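Note sheet for the following structure.
Every protein chain except one is present and positioned as in the full complex.
Letters A and B name the chains as they come in the text, with residue numbers starting at 1 for each one.
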Amino acid sequence: MSTFLGMPARPPRSPYGTGNLRGDEPFPRAAHRELGNGQLRRNLGKATTTIRTKRLNVTGELPDWEALRDAGSAIKTDAMNRLPELLEQLERKVTEHGGTVHWARDGAEANEIVARLVKATGSSEVIKVKSMATQEIGLNEHLESVGITPYETDLAELIVQLAHDKPSHILVPAIHRNRDEIRQIFLDRIPGVDPELDNVPAHLAAAARAYLREKFMATKVAVSGANFGVAETGTLSVVESEGNGRMCLTLPDTLITVMGIEKVLPRYQDLEVFLQLLPRSSTGERMNPYTSLWTGVTPDDGPQDFHLVLLDNGRTAALADAVGRAALNCIRCSACLNVCPVYERTGGHAYGSTYPGPIGAVLTPQLAGMHAADDDPNSSLPYASSLCGACFDACPVKIDIPSLLVELRHQNTEQSGTTPEKLAMRAAAAVMKRPALYTGAQKAAGLGRLVAGRDRTISRLPPPFAGWSDSRDTEAPPRQTFRAWFASDEGRAALRAAADEHDGSHAEHDPGDGRHDPGDEGHDHSHGEGEKK
Amino acid sequence: MTDARDTVLGRIRAALALAPTPATVVPRRYRTGRVLPDGERLALFTDRLLDYKAEVRPCTADRTAQVVADVLRDHGARRIGVPAGLDPRWLDAYDGDVSPDAADIPAPRLDALDAVVTASAAGCAETGTIFLDGSPDQGRRALSLVPDLHLCVVDLSSVEAGVPEVLARLVPERPTTLISGPSATSDIELERVEGVHGPRTLVVVIRKDV
C-alpha cells in the first residue's frame, strides 16, 4: 500500500501504441471516407431505426424506468467512490470460491497474463465470448503472436474475425454489414460451408452454429469479459443472446475472465436494477435470452479452473477526473450509438477505437489520452458531436455525455497551447465584452452585403467556413441590427403601436397579463430527465 | 503480480484523492415487493414467453407426466437427458430413452440427445425469464445447454411478478442461468432470429397449481 506525501501522482493513461484505443486519422478525415460508402449508410440507417423503436417500446412500458435510471446511475457512482474496498472484497470472495485473481496495470500486462494461463493448460486454442475489454487490449493479436488461435464465437464477432475486419459497434460489431455481405463472407471463409447458403438471417445463423459446434465441444480454454462483478458475493455475470456465452462459460476446463475494474457492483441486489436497464437499452428486449451468473468454481459443474484478470489500462486516469469519471459508469449497452445522428452517418470505424459513438468519444480520450503524439486523432473525438443530447436521454445510467464532451473540448484547448482557433476565440471575446467594439464589429459584418449576390445570398466562403458553404447558402447580413432598430424612431413607433394594440384590446379580455409563478412548471428541467412522451 | 495489485489499488486511491466526491446514497424508488394474483402472473408470464417464441404448455400437477410425454412426442424426441434429481414420476408416460446425467459425461455425448427435461428454481413474469440454479432437479449447466430442445417445468408459485422480486429468491453463490426464450441473435441487421448456439426450441410447462 502506498502512502502519499503531498499531491498524489496522476495515474497514467493506457500506454501509447498499444491496444485498440486510437485510430490513425482524425475523425473528420475518417468520416469523409465512411460517408462516401452508400451501402454502409443504408445498413446503419436501417439497423439504428429498427433498434430505436424497439428500445422506446420496452423502456416506455416500465412506469419506473426513470427511477431505475436514477438507481443505476447512483449505484455506479457509489461503486467508483468505493472502488478500492470493493475490488478487494471481490478478490477475496472469488478466491474463497476457488478462483484466482490477477491484476493488470495495462493491456500488455493483461495479454501476457492470459497467454501464460492458456499456455499452462497446454492448449493452443481458445474460444472467446464477445468482450469489449479484450478487444480494447488487442488480446487476439497478442495470442496469435504467441501461437495461440482465438476463435470468436459471437455471431457478429465471428463475421468481423472471418472478414479480417474491425468491430464498428459495441453490441453488434458487424452492424456495418448487411445479410448479402455476411453470406459472402461465410461462403469465402467458413471451411465446408454449404455452397447453396442463401442470405436469410436464420440460415446464416445456422451456418455459424454448425461451424462453431465442434469448437465448443473440443476447446479446453475459454476467455470472456464480464458485464458485472459483484463484490459482496464474488459473482460474475455475462449477459448474452446466442448461447455462445453459456457454451464458453460452461464447457471448457479453464475459464479466464478479463474485467475492467469499473465493472464492479457493490451488492448482489444491484443486479435487480441492471438486469432491467441493460437488455431494454441494448437490444430493446425485456430480457436478453441468456444471462450467466457464476461464483468462482462449482464442483462438478463448469470450468474447474477459473481466473479473473482485473484490468486498469487508463481507467484510473479517467477516475482521477471529477467530471470525466462519469464515463466509467457506462454499462456498454450501446443505446447512445443507436440514437446518435453522427454515428448513424459515419458508423463506428470513423472513431478509430474499440469504443465508438458518443460514449466512445468521451471514454477513449480519457483511457488513452488526447495528446500522446502530434496530431493525436483522439483529440478530434470530443468534437465528433453536434451536442444534440439524444445520447443523454437514451443512457440507462444517465451519463451526461454532451456535458462530458464540452468538458473534454475544454481540456483539449487547455492542453493545445496557442492555436489560431484560440487566438480567434480570444479576439472574438475581446470584441464582444466591449459593447462599443461590438457594435463596430456588427457594422463590419454588415459589409458582408457587398459580397452577396443579387438574391442576398453568399454561396462561397473562405476557410474555415468553406466546408459550411459547400452545401449551405448564407444570407447577407441585414441593413440594420436589432439594437439600431430598437433605438430608432421606427422601432419606437412600432413598439408604441404594439402597446396601443394591447390597451385597445384590454377592455374586453386580457390575454397577456395573467402571471404565473415562474417556478411552477417547466423551468430548468435538468437535461436527461427522460424520454419525450 | 503482487506488484500490479498494489500499483492499481494505489492508482485508484490517488485518483479518488485527486478528485474527491461526496458519498452517494442510492435511491431505490423503483418497484419492489410486487405481488400479483396467480391468474395475472400466469397471463403475463405466458405472454412474454410467447413473445420470445417459446412454446408454453400450462397444466395441473397431476397432468405433468402426460404433458411432458406429449411435448417430447410432438417434437420427435426419442433420446432425452435428465438431471439425476428430476422427479422420476414426470417421465412415467414417456416411452423413449432416458439418460440420467452425470458429471463425467463429456459434452459431445450430450450433443447426441434430442432433448433435456429439467425443473426450475424460479421465474419472472414481467420479463418471461426462467431461472436455473444447478439444484439436483435442474442439473449442471451443460445439460440444459447442449441438447437442441429444452423442456423446462416451472411451478407457478415460483414465478414472481418482476426482476427485484425474483432475484431475492436466488442463492447468489449457485451457478445461475437466466433463460428468456430460445437462443437468439440480432447480429444481422439488428433483426431478431431465434436459434443459434443454445437450444433452438424452449418448451415451458407451467404447473398452475404448484
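Please note the rule applied: a contact is a pair of C-beta atoms (placed from the backbone, for glycine too) under 8 Å apart; a residue touches a chain by one contact, two chains touch by 3 or more.
By our rule, contacts and distances are computed from a predicted model.
Asks: When one chain of this assembly is omitted, its UniProt record names it as which of these: "NitT/TauT family transport system permease protein", "Glycolate oxidase", "Aldehyde dehydrogenase" or "ABC transporter ATP-binding protein"?
Replies: "Glycolate oxidase"
Asks: Quick check: which displayed chains does the absent chain contact?
Replies: A
Asks: With the missing chain put back, which residues of chain A would touch it? List them for me.
Replies: The list for chain A reads 27-28, 31-32, 35, 41, 341-342, 345-346, 382-390, 392-393, 402, 406, 408-413, 421-422, 425-426, 428-429, 432-435, 438, 442, 445, 457, 459, 464-468, 470-475, 477-478, 480-483, 485-487, 491, 494-495, 497-499, 501-503, 505-506, 510-516, 518, 520-525, 527-529, 532.
Here, only the chains that are shown with their structure count from here on.
Asks: Distance between chain A and chain B based on Cα centroids, please, to the nearest Å.
Replies: About 30 Å separates the centre of chain A from that of chain B.
Asks: Quick check on the complex: what are the chain A residues that touch chain B?
Replies: 1-2, 4, 7-12, 43, 46-48, 50-51, 63-64, 67-68, 70-71, 74-75, 77-78, 81, 83-84, 87-88, 97, 102-105, 109, 153-156, 159, 172, 174-175, 178-179, 182, 201-202, 204-206, 208-209, 212-213, 216-218, 230, 232-235, 241-244, 246-247, 249-251, 261, 268-269, 271-273, 275-276, 283, 285-295, 298, 300-302, 310, 312, 316-317, 319-322, 325
Asks: Note which residues of chain B are touching chain A in the complex, please.
Replies: 1, 4-21, 23-32, 48, 51-52, 103, 107-108, 111, 124, 126-129, 134, 140-142, 145-146, 163-164, 167-168, 172-199
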